[in-house]
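Below are the structure tokens for one structure; questions will follow.
Only one protein chain is missing; all other protein chains are in place.
Chain IDs A and B follow the sequence of writing; residue 1 opens each chain.
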Amino acid sequence: MKKRKSAGIYFVLPWVIGFILFTLLPMIAAVFISFTDWSIVGSNTQWIGLANYREIFQAEQFWHALWITFRYAIIAIPLVIVTSFTVSVMLSKNIRHVGIYRVIYYMPAIVSGVAVSIVFRWILDPNNGLINFMLSWLGINGPNWLYDPEWVLPSYLIMAVWGAGGGILTYLSALKDVPTSLYESAEMDGANQFQKTWYITVPMMTPIIFYNLIIGIISAFRKFTDAYVLGGAGGEGEFYMVYLYEQAFAHYKMGYATALAWILFIVIMFLTVIVNVSKKFWVHTA
Amino acid sequence: MTTSHTNQNNHPLKRFILHKSTWIHIALILGSVIMILPFIWMISTSLKTESEIINPQMVFFPQGFHIANYVRAFQIIPIFRYMGNTVLIAVLKIFGEVFVSAAVAYGFARFQFKGKNVIFMVLLATMMLPYEVTMIPTFIIWSFLGLTDNYTPLILPAYFGSASFIFFLKMYFETFPKDYEESALIDGATHFQIFTKIFIPLAKPALITIGLWAFMGTWNDLLGQLIYINDPNKYTIQLGLASFNSLSGEILWGPLMAASFIALIPIIAILLYAQKYFVEGVKMSGIKG
Partner (left out) sequence: MKKILRIMIIILVTVFTVSCTDNKPSNEFTIATWAAGTELSEFNAIVKDVNEAAMGKYVIKTLSIPSDYYIKLSTQIAGNKAPEFFWLTQELISKYADLGAITDLTPYLEQSESLNVDDYYEGVINSAKFNDQYWGLPWIANPFIVYYNKTMFQTLGVEAPTATDDWSWDDFIAISRQIAGKTYRDKQVYATVIEGNPNIETFIWSGGGDILDEDGKTVLLDSEGTVKGISNLVTLFRENLIPQYNSISYARNVYFERQEVAMYMGGIQDDFEKKILLMPEEDRFELGYAPIPTDPNGQSNPFDWTASTVMSTRVKDKDLAYEALEALTLAFFTWKIAPPIKGSIDNIGVIAPEKIPALDTIQHALDNARSANYTELWTIISDTYLWRGLYMPILQNPNVDYVDLIQKAASGIRSKIGD
């Protein structure tokens, strides 16, 4: 047993060394920077203590950005996980041409952020875009999407669902590992398709769902590229990272932006810890 | 009685509708169309003439197949050279990233040691801090070491593992039964041998997934490459695509879409080739004894 314990440390060591070499110093620097008025290009940086943090909590834009991001996350995360999981289950079956389907559903995830945003600008175009064009077949007059403050959030949710295929790689490899014997005995007990999925597939997949949940929380709160490119009417597209980016690179308030980053870090960490603690209640381990 | 019942359900059309895989197919096809339409628009724009692109009445399909945009794209940037540069970086990175991440994940998943949970939380934490604020301090460090305008800052860190890959592989390795290694250990194998000879082959689908992500990450990483590369000869494909924009000029949509499409082809090809590996199940029964 002793031999077993110490061996693990050696396996993990490369990451620890890499962390110390490449990540720790910049992170410590980032802590210090958040207590200064560093402007990136200026030479006269001053220590200002908690002034950045104080300014943040009084900034209406901060609360607005936090709200926009939180509201998006709360809806998008479960939406994407359910979509991704459902599609993965469908694509794990041996239906004809399933290989092509898998590639097609995964394709949205391989395109870089800027290209996706440009394409969606067209899709969501109120007059000539794909969505309103299809809605007009059903006789519906589509909304102005990104040009209408009420429809900005739904626009971003649509983009999130379109990219939901990105998760299928994580599910597919594990779905096949579910022993068929479990399904067979369930069938003998008279279970139907839905019951088999709900009582066997889902519990066996909970580790992967857990992974996607954590990753989903992190990426929803750090959402940036499409929001930066597309924006949204009435300030409804000002996600937290867009606000941070502007403070850092348009106003050269890097100290302030770094403080914003640490606040976001704490928010994400808090949510992750909650999910991690809940792990023992719903994640099935081998 | 039974004969008429069978007759009704034997009608081909009814069987087609009642069979559940029909509905799955229909749903999948509808979804596929939605997934793929933006790409079709990208390709169709790349084949349009300039007046068709500018035309505010957004036409979906071009009149003819206007390949001048592709010719133009190659004139503006050396697409193949940039793709070659990117492949070079990607291959050098993937090798380190995949195997080191697997080793680290193995350490987290199959062992207990003091401080393991703390170290893992730190690993998760590194994924939560926006890189925009550590980007410049990191650059200053590399700059101090004289390694700018260089691929090294992009490649070297990969050899120490990548947090999100480690996280994923840890989950994957944890799905194997707890005493999987027991028999091999009794036979006198070292942990490293168990890792390379048993777990790596078992994790093939997951490793191929990680490899694909690593490749895509490099292929699509605009900001990192922008910060560390100055010399246009060293440009990657993303920097090449960015060359079609201009703050004080017009965006050349036609050639941009053409180049973007060309840039997508390698990834789609790899994806098509690799997708069958994602679903290789593990034959659990063969390992006992």
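Simple rule for what comes next: contacts are C-beta pairs under 8 Å (C-beta built on N, C-alpha and C of every residue); 3 or more make two chains touch, one makes a residue touch a chain.
None of these values were measured; they are calculated from a predicted model.
One chain is not displayed; in the complete assembly it touches the shown chains A, B. Residue B:76 is the one among B:24, B:76 or B:200 that touches the chain not shown.
Checked against the full complex, the candidates A:98, A:135 or A:233 give a single residue touching the omitted chain, namely A:233. Residue in contact with the omitted chain (choice from B:40, B:91, B:145 or B:272): B:145. Which of A:127, A:181, A:195 or A:278 touches the hidden chain is settled by the complete complex: it is A:127. Although one chain is not shown, part of chain B still touches it, namely residues 50-51, 54-56, 76-77, 135-136, 139-140, 142-148, 222-223, 226-227, 230, 232, 239, 242-250, 252. Seen across the whole complex, the unshown chain contacts chain A at 39-44, 61, 125-128, 144, 147-149, 233-235, 246, 249-252.
Just so it is clear, only the chains that are shown with their structure count from here on.
Chain A makes touch with chain B in their complex at residues 4-12, 14-19, 21-23, 25-27, 29-30, 33, 40, 87, 90-93, 95-96, 99, 101-116, 119-120, 122-123, 125, 128, 130, 162, 165, 169-170, 172-177, 179, 193, 207-208, 210-211, 214-215, 218, 222, 241, 244-245, 248, 254, 257-258, 261-262, 264-265, 268-269, 272, 285-286.
Within the complex formed with chain A, the residues of chain B that make contact are 20-21, 24-25, 27-28, 31-32, 34-39, 41-42, 56-58, 100, 103-104, 106-108, 110-113, 116, 119, 122-130, 132-134, 136-138, 141, 157, 159-161, 163-164, 166-168, 171-172, 174-178, 191, 195, 205-206, 209, 212-213, 216, 219-220, 222, 238, 241, 260, 264, 267-268, 271-272, 275-276, 278-282, 284.
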